[in-house]
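Quick notes on the structure that follows.
This view holds just a subset of the chains, kept in their places.
Which chain is which? They are A and B, in the order written, and residues in each are numbered from 1.
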Amino acid sequence: MIRSITVSALCAFFIFALLPFALSAGPPGSQPAKLSPETEACIGCHEQFTPGIVADWRASRHSVISPADALKKPALQRRVSAESVPSQLASVAVGCYECHSLNLANHKDTFEHNGFRIQVVVSPNDCKTCHVLEVQQYADTKKAHAIKNLMANPVYHLLVETITGMKKFEKGRITSQPASDATLHETCLGCHGTTVEVKGLQKISTAMGELEVPKLTNWPNQGVGRGNPDGSIGACSSCHPRHSFSIEIARKPYTCGQCHLEPDVPAYNVYKESKHGNIYKSKEHAWNFSNVPWVAGKDFTAPTCATCHNSLVTAPSGEVIAERTHNFSDRLWVRIFGLPYAHPQPKAGNTTIIKNADGLPLPTTFTNLPASTFLIDKAEQDKRFAKMKGVCASCHTTAWISGHFAKLDSTIQETNDMTLTATQILAEAWRRGVEDKKNPFNETIEQLWLRHWLFYGNSIRYASAMTGAPDYAAFKNGWWELMLNINAMKDALDYKTMLKKGRK
Amino acid sequence: MIRSITVSALCAFFIFALLPFALSAGPPGSQPAKLSPETEACIGCHEQFTPGIVADWRASRHSVISPADALKKPALQRRVSAESVPSQLASVAVGCYECHSLNLANHKDTFEHNGFRIQVVVSPNDCKTCHVLEVQQYADTKKAHAIKNLMANPVYHLLVETITGMKKFEKGRITSQPASDATLHETCLGCHGTTVEVKGLQKISTAMGELEVPKLTNWPNQGVGRGNPDGSIGACSSCHPRHSFSIEIARKPYTCGQCHLEPDVPAYNVYKESKHGNIYKSKEHAWNFSNVPWVAGKDFTAPTCATCHNSLVTAPSGEVIAERTHNFSDRLWVRIFGLPYAHPQPKAGNTTIIKNADGLPLPTTFTNLPASTFLIDKAEQDKRFAKMKGVCASCHTTAWISGHFAKLDSTIQETNDMTLTATQILAEAWRRGVEDKKNPFNETIEQLWLRHWLFYGNSIRYASAMTGAPDYAAFKNGWWELMLNINAMKDALDYKTMLKKGRK
């Protein structure tokens, strides 16, 4: 009897301790969903030819729960947001065939494969079948429009070409050639996304013998704004890779940290150095990253990126602290990176529609006059700010939160002013004719100016926003570098002015 | 019968395997301490309004063990160092009210909160009630005096202002303005600590309705030398954050790595690249970070920062390898960072009392003449060195340890000499009048000189001290940079000399 109780107690303890493991492999005790015959056929071959992804899928929720069962969960526990799913999908596992045969008519990458018509690239429009709200929210984000926002904005496009173009040294001069697709793909478009187009079919030789498959451009790619062969934009696999579709991975900062990192977007680097990151790294092994809803204090004791920006978070009591969102600006009132000056978030995810007072598609002018028509107003800023503060309030008092954000306000002002100082030096260089503003990115003072805000100003704002990373904001990519950079711009201005005079 | 044995064996195995999990949530099977009525009242509201910190505390030892029970533990297992605790605290859990109502009379941040008189900031002087030795040891550290050591030292203060002050470009010249409190707080004082002062009461609007709370300056902050509203200095929460008071977190290098990191204090970066760090990262999941005493070889198989510098470490036999200390210099004989030259540790944590031969509050002159009166002598150095070598001896032979530290001695000598070379170039620049020594940090050669020792010399010494990080000491922030930097100082000297001649 005593032994029985001990065993029960121990088991109860183990269940609690092992919850993270258990959940990552699907709910223990539940009846796994049955597979469709088509998916059984896929697995029959692919278990041999690509065993890794089959195993990855087998460990996923998609392999064990049918959409019909998923829809029966209480609202807060639900991971699907459709009201209903098509009947042929409802009662089988979400297997290979279910996703790779969705909406075939839209897909230019549809092809005949061993007796089945399937598509290569599963797109947000396909995932939308079950995850409708998430896809709708994502559709208007800057992420979804990430290719266009970079490449169809002439200012940014020029920056991209200036950096990634091949350089030649001929007759004592440097010339630049257009960047190759491969290099664009491995740099800027690696995160922003490439456009995947179908260029007919090709015969390839594989371990299964010769196959005929679609010939895709810019593939593989999982950039957040990927252009898909069905005309949709975005890639859910950017954050929910690849056949595990894991919520655990998406909630861990390593995922965001693939693109949001040093030196231009050091969100991950700053997080790691913050107190939140310190606690995360020390305790992640004991947290539950798979629970829905995600319970503050119980499933985790410090936030990750997803906690503050995306996840459905509740208190242990069940009270909702923050609604789930896949619009990544939903809790953001100010935009602190990627541009010379911090400014209110743009109204629309497609930022190429912005026109500032200089006629450029940028949210502020070079001297920080905001293109307010295209930016959210005070009321919307307050609404979003309140959402973020609601997350902070899980663990922090009102006075603590106010103290924190007062610092951020000051830092936004100061870093903007420091960019203005740098811009004044650059403007003077252009005025004196020692550099040519036609391409604002390809000469010495211009490049110093660029890193002034793109690296250092942004880094300082991140460190401020995440209430951490003091050494990052001091010596790593912060005030120390700002100071050196202002001096370097001034020295370069003097040197180039001297050279110009010397030539006269 | 066989099943029973199997179950028992398995359970024994699980207990062993899960020990880290079990301990982090308090000793399984022990009777949890009861809560005081006041703490019950706190939790009644705060479970709703700040559920995260309540849950964090619930998972802590403070929530399950009363001080009286803690005092009954065998000496080596004890986590409290007071001989006794006040009777009203002895037999209840260490809850919200117990800490936030300690020594109210000392606290300028005391206020009336829903029927209770409490204080906002729990200080080392409060923690001292149970952890007396730790607080006493900490009180004389450089950490405890970290604000003063930076801001009341005119040399360092000038450096801080030079880096963090706002820069303007006016009439072709750069001017600098004093740094703001917010920026100081987010850079240097983020680690060193801010002074938290009470500026009366303020009415704030919260989820609980309107409240009147103390108006605190520079809050929140957990810098190691924080000035508290009760007049004490230091913040235990720097390393034992925030309501978990976790020994596990303090023992993991992520905690130290918040402040001791690249580029000026790259202890964490170097550790990560060392063999010790390699083993730690590979095996941390299997180690026990909560055990007291901490057993070498059993609880861990490679040291973290805390192992070498702070923790009570024993052999599996129970023999004490190192006593616990919260004086962070207790096992350090030489100081290898933050100053131009490595030198013997200062005698006192307050380093503003030092006066070198040039009359400056620095432990050596610019040409490496030590202010020996203020530094520990050979006998004290040997004593501390012996403590450190005792920790090494857990795993390494005497010859191995000697070989290691012989390298460190050589590297201290060489990096000091490399700083001297840089200083000679700087002195020549001052002699020629091409830079002005009044502020030794704000011109080109001066800034190259600063990073020579603050970044590169220090990094090489860290890599040497931790017997690792060869690439760090070679290419990352080491000898490669030292070489480039010496060349850059020489080139700048020549260029500025040429300019000066040209102007004549």
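Rule of thumb we're sticking to: a residue touches a chain if its C-beta (ideal position, glycine included) is under 8 Å from a C-beta of that chain, and two chains touch if they have at least 3 such contacts.
Since the model is a prediction, treat every value here as computed from it, not as a measurement.
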Given 2 placed copies of the single sequence, give me the total number of copies for the whole complex. 3
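Note that only the chains that are shown with their structure count from here on.
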How big is the rotation, 0 to 180°, that puts the C-alpha atoms of chain A on those of chain B, in steps of 5? 120
Hey, how far is the Cα centre of chain A from the one of chain B, in Å? 33
Name, in rising order, each residue of chain A that touches chain B in their complex. 3, 6-7, 10, 13-14, 17, 272-275, 277-279, 281-283, 285-286, 296-298, 301, 315-317, 319, 393-400, 402-404, 406-407, 410-411, 414, 417-418, 421, 424-425, 428, 460, 463-464, 467-471, 473-476, 478-480, 482-484, 486-487, 490-491
Partner chain A, residues of chain B touching it in the complex: 4, 7-8, 11, 14-15, 18, 21-22, 24, 28, 47-56, 58-59, 120, 162-164, 166-169, 172, 174, 180, 182-183, 185-191, 202, 204-207, 211, 213, 216, 219-220, 222, 241-242, 244, 246, 248-249, 252, 254-255, 257-259, 261-265, 285, 443-444, 447, 454-455
